[in-house]
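Of the protein chains in this complex, all but one are displayed in their positions.
For clarity, chains are labelled A and B in written order, and residue numbers in each chain start from 1.
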Amino acid sequence: MSQFAGRWGAWLFGIGAIFPIVFSVGYALLYSVGWAGVLADGFTFVHWANVWTKNEVLPSVLFSAYVSTTCTVFSWILAASFFVHLHRKWLQSNWGMVWYLPFALPAMVAGFFTFQIFSGGGWLARLAYHFGWITSPQAFPEWVQDPYGIGIVMAHLLTGVPFFLLFFRTLWKDAIVDAYSELSIALGASISQTRWRVQLPILFQRSKGNVLLYFLTVFGAYDIPLMVGSQSPQMISVLTLRKFERFDLADKPEAFIMALLYTAILCAILLIKNVVDENPE
Amino acid sequence: MRILNKLVFGGLVGLGLLPLGLLTVWALGEGWHFPHLWPKRWSSTAFLQIFSGKMGESLWLSTWISTCVAVFATAFGYITGHFVSHHPLKKWLLRLAYLPFVSSPVILATCLLFLFIKIQLVGTILGVILAQWMFAFSFAIVFFVPFWSPQMKAIEELVYTLGGTALQAMRHVLWPMSIAALRMCFFQTFLISWVQYGITLMVGGGEIQTLPVLVYFYVNEANITFAAMASLVLMLPAFILMTVNRRHVWRD
Partner (left out) sequence: MINIIKTFFILLFLLILNGCGKPTSTPQTLPTTWPEMETAAKGKTVRMFMWTGDPFINRYMQEYVVPNVKSAHGIDLQISSGQGNQLVSLLATELEAGKTTSSADIMWINGETFYQLRQLKALFGPFVDRLPNSRYVKMNSPFINTDFQQKVDGFEAPWGNVQMAFIYDTTRVQTPPQNRSQLAAWIKAHPGRFTIDTQFAGLTFLKGLLIDIAGGQTVLNGPFDEAKYQQYSAQLWQYLKDLRPHFWRRGETYPEGVAQLHQLFANREIDFTMSNNDGEVDNKVLQGLFPETARAYVWESGTIQNSHFLGITTHSGQKPAALVVINFLLSPEAQHKKMIPKIWGDGTVLDTQKLPLEKRMMFENIPGRKYAPNRADIQNRALMELAPEYMIRLAADFRKQMIEGKTP
């Protein structure tokens, strides 16, 4: 295996993992300075300069960061508090398995579902109408396609909370949290002390890597913001594709500048992840 | 307190089932506008699409594509994971391997579209498989790197020390130890491919209509009934895995 894997593994790694990234970055770079593309006429920094004057990029990056932070924080807190309070039931009852379902909810379906539930003419609005709380769809709070990204966050929570719940389920056994908790109680700690000082810190320490992965997934999300996001600000993937497919062909280089910025941010975060992994404390 | 816990738990179970329940109602209901809480009519048109219509075609296409992606990603990830795991620059290689996996598929696809057109793969099933495979493969590498631990290596070397051949080591030692991980990786890469939308749309050039593409297609037609039915079909594998053999699939 060693010899075989050494030979073929190197090739596969080069072709499958390195080449796509190197090609993408190289091509995007060339395109962004006018060295590639159907309308390109030679080297220029004009597209790089243009991007900054339009005041779209920075809001989009900040908005993406805000949405992914919110999603991550809420998913983690919700999942952790459910789990800490209900882990016994969660681990024993077969009904707990129901949460595999939303976890496997494809982003596309989560977006569709969120829209059908939370929009002004959606299912909750209809419930509210029947309870007499609202008289028209307009009176229903703006939860999808709203400027604060509420719809995007809710759609992501639909899969994010289960993601962490299931992860905690595995972790709880691996990290023998029950044993530590019993020990802590035997030593005279209260239940709430055990939760705050033992259980939650273990969950946090052990899930740091997944927290970051989840953050990155939401950061680059496309399907959900496309369906339930507002038109301004747009998340980074949506904006990139919009520029790529815009009526005006002259906007295409800007799409590649966005792609480069996105990759740079991603690399920076991955480096941080490594720092986190290497210094667990 | 106990009752409260029970209530909360029950509520959570209900919440978990809610998407399934509501999607079913949407998929079978017709003529259903604000402020009606319940559909006016019921109809099986959307359901019948699964057997003879676009949805059925998409179901087969998606199954076929995802199976190919999962097989190749798992097999190659198994080998490459070994390579990365025992490489002196393991830490750096792993960082690189993470990159495609966490990248936004549509952004990467935007940059790679040129390449796919160049090699004549846009609008072909092979192109879609290849594009999805990149992401699944990157996941599989990350998945298998911890699997090829120093202990595994020690066991493998022990076989050689005891006079075993590479083939014997593979057949009698490594393979039995790998089956569970391979199965898990297969199902997870299958799901990664199964739900992929953006990259399929771009590289498929609108011609390769997998289930997620079909869901969006119906949403764009404002055809809620069909969109909901296609969504249910899209959730099918997760549902099957959950009920049939979750123990083999998830790290439980």
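Following the convention adopted for this analysis, contacts are C-beta pairs under 8 Å (C-beta built on N, C-alpha and C of every residue); 3 or more make two chains touch, one makes a residue touch a chain.
Quick caveat: nothing in here was measured; it's all calculated off a predicted structure.
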Contact list for the unshown chain, restricted to visible chains: A, B
Option from A:Q138, A:T170 or A:Q193 whose C-beta touches the chain left out: A:Q138
Residues belonging to chain A that touch the chain removed from view: 10-11, 14, 18-19, 22-23, 26-27, 30, 35-38, 40, 55-56, 119-122, 136-138, 142, 145-147, 226, 230-232, 244-249, 252
Residues of chain B in contact with the chain not shown: 30-31, 33-35, 87, 89, 113-115, 117-118, 120, 122-123, 205-207, 209, 217, 219-223
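In the analysis below, only the chains that are shown with their structure count from here on.
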Sites on chain B touched by chain A in the complex: 5-6, 8-9, 12-13, 16-17, 19-20, 22-23, 26, 33-37, 76, 79-84, 86, 91, 93, 95-100, 102-108, 110-112, 114-115, 133-134, 137-138, 141, 153, 156, 166, 169-170, 174, 191, 194-195, 197-198, 212, 215-216, 219, 224, 227-228, 231, 234-235, 237-239, 241-242, 246, 250-252
Of chain A, residues touching chain B in the complex: 1-6, 8-10, 12-13, 16-18, 20-21, 23-25, 27-28, 36, 82, 85-86, 89-90, 93, 95-109, 112-113, 116-117, 121, 123, 125-127, 129-130, 137, 158, 162, 166, 169-170, 213, 216-217, 219-223, 227, 236-237, 240-241, 244, 255-256, 258-259, 262-263, 266-267, 270-271, 273-274
